[in-house]
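This structure is in structure tokens; I'll ask about it shortly.
Here the complex is missing a single protein chain, while all its other protein chains stay put.
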Amino acid sequence: MGIQSNVEVQTEWGIVSARQAGRNLAKEAGFSSVDQARIATAISELARNIYLYANNGEIIIEFLENENVSPPRRGIKITARDEGPGIDNIRNAMEDGYTTSGGLGAGLPGVKRLMDEFDIDSRSGVGTEITAIKWLR
Amino acid sequence: MQPSIIQMIHNQRHYIIDNWLEEINTVQTETVGNNVPKEMDDETNRKFIEMIIDTLEYEQREAKGKLRGFVERLIYSGWPLSYFTRGMQSFRSVLLETMSSGEGVNSKRIFETFYEIETWVDGIVNQIADEYSGSWENTIQLQRHALNELSAPLIPVFEKISVMPLVGTIDTERAKLIMENVLEGIIEHRSHVVLIDITGVPVVDTMVAHHIIQAAEAIRLVGAECILVGIRPEIAQTIVNLGIDLGKLQTKSTLQQGIEAGLQMTQRKIVKCNTESASSVVIGG
Partner (left out) sequence: MRIPILKLHKYLLISVQVELDDQTALQFQEDLLNKIHQEGSLGVVIDLTSVEMIDSYIAKVLGDVVDMSNLMGAKVVLTGIQPAVAITLIDMGIMLHEVPTALDLEQGLEKLQQELED
């Protein structure tokens, strides 16, 4: 709660520091080694998208705590925000194997499967904001 | 609550209790059934109603504590939630009836009294419902935990060969846990071949097949090979009828055949010893 990490993604090094920050926070929150890897990988994919398509943006990683439900839920939320060109066709971007960069096309659909909750908000010419949450089991 | 109402309840205490006991007796058979002896019923009923009325004396926190203790005991001995809700409904109607038949009450007064009693009874019903849902959630959690413990660890049967027996229904949550167990086990036991035994899996639908294929792929990635064994005739039929493609996954109908295939893949076989005791077997390489 209140603890969060903001990482600017402008260079490839931003990708590395974002996923390291994510792994550290996931470890602290008590996630298993498999979930740590899932979170770090999801961050890496999101950060790479910023680097590849928007040049400039940020990754915010924060602890979540929902005490209104019983038992209380804790987790980690990743927000990837950029002011890039936006995603023209979200349906395509969420399809396995679809790529405009020559990659594997596993990025966004992969992130959705790695995390528990996934939300994407993108406007052409304005930017993209993707949020993804992983709950502690 | 207004002291005058509390006073009124106390004055009519015996009348209220007797009336309520009569009412609850008629609903009792529907809710509790014949699980509890009659004497225990009556005793519990009396304790319950007296406790409810007594809570008027206590501070709110203390009253809640008393109620919780009582309800928890009844939950534990298996009394249904409907006993409490029906009981409180009857209690409310008995109370209201008693209040309105009192001498010299004007309509404004009655309205206030109704309102206060409604609030009081609702509070108690809410608390009881909360206690119940809390205990149900606990039970569900415990059962989920117990189910996860059913996901057996990877069992080494020979050097380099391990078996993962699957029992029961495989949902996504369990499939994830099983996959983690298998992979960690492979590293720990240095397994080269893993036999996934689905003899104990009642139904293999597309979802279960998907989980098994994913596990097989992950097993290959960490550097071992996977054979699916325990495929009963009806499972083979559903797999084909559903058009499930198991891809390159090796399959065998029995665990025994699987072990033989595993030995072959690791360049070994079981040979009979001709010398001395003829019944013993050794693994030759």
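As written, the chain order gives the labels A and B, with residue 1 at the start of each chain.
Operating definition for what follows: a contact is a pair of C-beta atoms (placed from the backbone, for glycine too) under 8 Å apart; a residue touches a chain by one contact, two chains touch by 3 or more.
Keep in mind the model is a prediction, meaning the values are calculated, not measured.
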Hidden-chain contact residue, picked from the options B:R13, B:R109, B:R220 or B:R268: B:R220
Contacts of chain A with the absent chain, listed as residue ranges: 12-13, 15-16, 19-20, 23, 33-34, 36-38, 40-41, 44-45, 48, 96, 103-107, 109-110, 113-114
Residue ranges of chain B at the interface with the undisplayed chain: 179-180, 183-184, 186-187, 190, 192, 214, 217-218, 220-224
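Methods note: only the chains that are shown with their structure count from here on.
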Mean-CA-position distance for chain B and chain A (Å): 34
